[in-house]
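Some chains have been omitted; the remaining ones sit where they do in the full complex.
Chain nomenclature is as follows: A, B and C, assigned in order of appearance, with residue numbering initiated at 1 for each chain independently.
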Amino acid sequence: MNTIGKILTLTTFGESHGPAMGGVLDGMPAGVEIDLEELQRFVARRRAGQTVGASTRDEKDRVEVLSGIWQGRTLGTPIGFIVRNTDARSNDYDEIARCYRPNHADFTWEAKYGIRDPRGGGRASARETVARVVAGGMAIQLLEKLGVTIQSRIVQVGPHRDVPVEEMERVIAEAASQGDTLGGIISCTVHGVPAGMGEPLFGKLQAQLAAAMMSIPSVHGFEYGDGFDMAAKRGSEVMDTFEKRDDGSIGTVTNHSGGIQGGISNGEDITMRIAFKPVPTMMRSVPTIDRDGNPVTLQPRGRHDACVLPRALPIVEAMAALVILDNCLIKKTNVL
Amino acid sequence: MNTIGKILTLTTFGESHGPAMGGVLDGMPAGVEIDLEELQRFVARRRAGQTVGASTRDEKDRVEVLSGIWQGRTLGTPIGFIVRNTDARSNDYDEIARCYRPNHADFTWEAKYGIRDPRGGGRASARETVARVVAGGMAIQLLEKLGVTIQSRIVQVGPHRDVPVEEMERVIAEAASQGDTLGGIISCTVHGVPAGMGEPLFGKLQAQLAAAMMSIPSVHGFEYGDGFDMAAKRGSEVMDTFEKRDDGSIGTVTNHSGGIQGGISNGEDITMRIAFKPVPTMMRSVPTIDRDGNPVTLQPRGRHDACVLPRALPIVEAMAALVILDNCLIKKTNVL
Amino acid sequence: MNTIGKILTLTTFGESHGPAMGGVLDGMPAGVEIDLEELQRFVARRRAGQTVGASTRDEKDRVEVLSGIWQGRTLGTPIGFIVRNTDARSNDYDEIARCYRPNHADFTWEAKYGIRDPRGGGRASARETVARVVAGGMAIQLLEKLGVTIQSRIVQVGPHRDVPVEEMERVIAEAASQGDTLGGIISCTVHGVPAGMGEPLFGKLQAQLAAAMMSIPSVHGFEYGDGFDMAAKRGSEVMDTFEKRDDGSIGTVTNHSGGIQGGISNGEDITMRIAFKPVPTMMRSVPTIDRDGNPVTLQPRGRHDACVLPRALPIVEAMAALVILDNCLIKKTNVL
């Protein structure tokens, strides 16, 4: 169940402190140019250390493509890739093996599998997202050739909305200095998706996007178009009236619907917002219990972000790209 | 792509004014007692006419089980069922065949398939949800035997939060009297799910629940636990501290996480909220365009709800049940 | 697990003596004309009573399409259909409920599910194939528009190869008169499949065809091209040399490969052979044991074919059509 997608499928693997993270991107059309340097730059956006409050662990994250691309083009075969885990200090994590960190997956993982890799959170670590970014980065390159672009930005950090970057960094630094962490909201817009993408029943485009976003670690909410605000409005207030445009195309005057109607894209920008909880690992002592139920106080160790949102931007874009491209491919099978 | 689920799968079919809606529920364990009268009562909760503002179309919705249940017990074989469409007045919908109703699926459906059944919205009609409720009702019966219960309630109608039922009916009636419609928010709680359910990567329990809920017509937002509010809080404010309980079990003192950590249930109540947009079909004249881009004014006709939330409660519960039961079955394969 | 296919999926349901057999054919392209009378004629080919030795049970098998087709064309939505079970005499099957018939699924079904519907074999009855034929019949109609035709014929009945029809009927009648049954071999040829269909690794066209054919009740063997005979030959004997044809196309001079190379169609006829075991239900007394292991002698009852091959022809064609059409749709996603 480490696979997402229908025609374009991504299967990922890897534990945080194992030899490597990796994935298999299957179903990419053949003959598509992939710029591996551009891909590496995209993956680098997810790396640690870009902003105040981010983890100082230097992950490097060099992508090693093992198959599926030859002479710069996709072969139609599965694209296998790995990213080595180079800078893991596993001895930082001995205590965690017998304790349950609050708001982490330690307890639930053990309830499910009866065993867990405690080193850096194992597969429950957000480090797994590197494989999503690699695959999504390839999807983005293909989508751009099709005229589809994806942009995301941080619209809220903690309680602060629409603050400039320096102010955001200051806010995060302040929380970090107190050993605390922050959540926030990312908005994402997909531009250029033609009308007609999405599966109208269980595979509504918003359902697929929601699943993709909610599968990102720390995400607690998803909305598209006017989202939760729409619940408070009247039908007459959110009606996206159709118009015929000068170029002969049909569009809507407003976009409360967020580019999706009846689960299918309508050609307008697809807009969504994703809510992240504050990082659960804090740089302060935390009371919890061990496997036997005895009280334990966890001391802060390791290197952790005080706010994941700056690093989450390419992850959000990658997941959006995988969903949109998959639906573009599915669309080809709808008519002869 | 009219199928949802991994082990427990539901495939549905049916257009609003075709002969019947129906579905196939596959993967139900064998030997489970299903009370068809109780099921019929559950399905009736979705029927029209229960509250002011609801459609007066009398759907009856008698469930006809065609396979998979014998002598009151599941056989392990697929449970095929249909619900006849009895009271369709297709002549109400002639004009719609060449116009695009705002916030409906007319335009996008045509962009996708090049053809659509205009009678009552065809498959884009919310009438398709009857098949979800039939299947979900069976899942609920099995979950109850396992000690899992699901409850949903309306927590917001239009801008009004936590109003009693009579007040809610009055608010909806008022909007209806103005030819307008209302959205709202439903909260849903699943009680009794053991720790360990959910697939930690792309199939996180919240991702599956989000996809299931976002696939319900009119839903624009999903959150679990503290949801979007969590984005504004600090890590220290939302920490669900572990405790050992008197019965020896391990739980959390608070439940900001909504019963899910790392994508896997932790044994606490699973809590979520689902935002619905206001009904797009209003009882007033609406300006739009036809297929050729010419301006058209649609006159109100047919019978439509001014607010879908009262009818949506069993739909939300049905979708929750299908996801939870599927994950209970998947869980059985995680260890030998 | 009652579903087959990737883009074009068929999900079936139904027990032999339940209210109806049925299915959902999802993924059919939109806008395709379906001739329901022609479909009914195709389904009738599977009916009882066509040849000597066939069951005299009159199944009628009227197809009731419930969705997905409107005004004679597919909508792109799932095509739900049922075929009522009309002529079931369930009292014939009382004894079977506690005995295990040799070479039947009674014992294994009980081992798997702990429960079984003994009436007419329940879902293990070959009656389930009617749903395959309905769905496959639609696929055949679409394939024919694409220039693809499928033909099957009986090439062996019992030990007799390539006998004319009257001789075949005589052979079957002779076995039937002795209370015995016969197996045989069906060959199937698909003409007109363009080069390039099939998924080269686990989804090789021959693998998909084999799975589809081996899922037909009583089938014990599958081969394509020269099949098992190829094992005895040298590489130099079975080489399908390429040639450029007068119309500029590329083909092969011989077709030992059966139209598939590397799991992908090469444009030549796809040829395969399917081996059926003799019918397990014989019109003679049969020794077996009951659930407790006590010896029992089953007396012949009910109405059963002495040889299924005449009725199996449209089933084989239906399964071939479903696989081929699915791969034609998948092919559309291989390149931009």
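Note that a residue touches a chain if its C-beta (ideal position, glycine included) is under 8 Å from a C-beta of that chain, and two chains touch if they have at least 3 such contacts.
Note that the structure is a prediction, hence the values are computed from the model and not measured.
J.: Please report the number of identical subunits in the complete assembly described by this file, where 3 are shown.
T.: Number of sequence copies in the full complex, not just those placed: 4.
Methods note: only the chains that are shown with their structure count from here on.
J.: Looking at mean CA positions, which chain is nearest the middle of everything shown?
T.: B
J.: Could you please state the distance in Å, as a whole number, between where the Cα atoms of chain A are centred and where those of chain B are centred?
T.: Inter-chain centre distance comes to 26 Å.
J.: As a quick test, compute the distance in whole Å between the mean CA positions of chain B and chain C.
T.: 37
J.: Could you grab the centroid distance between chain A and chain C? Build each centroid from C-alpha atoms only and quote it in angstrom.
T.: Here chain A and chain C have centroids separated by 44 Å.
J.: Which chain C residues touch at least two other chains?
T.: Within chain C, the residues that touch at least two other chains are 27, 30-31, 76-77.
J.: Under the stated contact criterion, what part of chain A meets chain C in this complex?
T.: Per the touch definition, chain A meets chain C at residues 7, 27, 29-32, 76-77, 142, 145-146, 200, 329-330, 332-336.
J.: What part of chain B is in contact with chain C in the complex they form?
T.: 1-3, 9, 11-15, 18-22, 24, 26-27, 30-31, 64-68, 70, 73, 75-80, 82, 112-117, 122-123
J.: What part of chain B is in contact with chain A in the complex they form?
T.: Residues in contact with chain A: 1-4, 6, 12, 100, 102-105, 107-109, 111-114, 123-124, 128, 156, 158-159, 175, 180-185, 194-204, 206-215, 217, 219-228, 230-244, 248, 250, 252, 256-258, 260-267, 275-282, 284, 286-289, 293, 330-331, 334-335.
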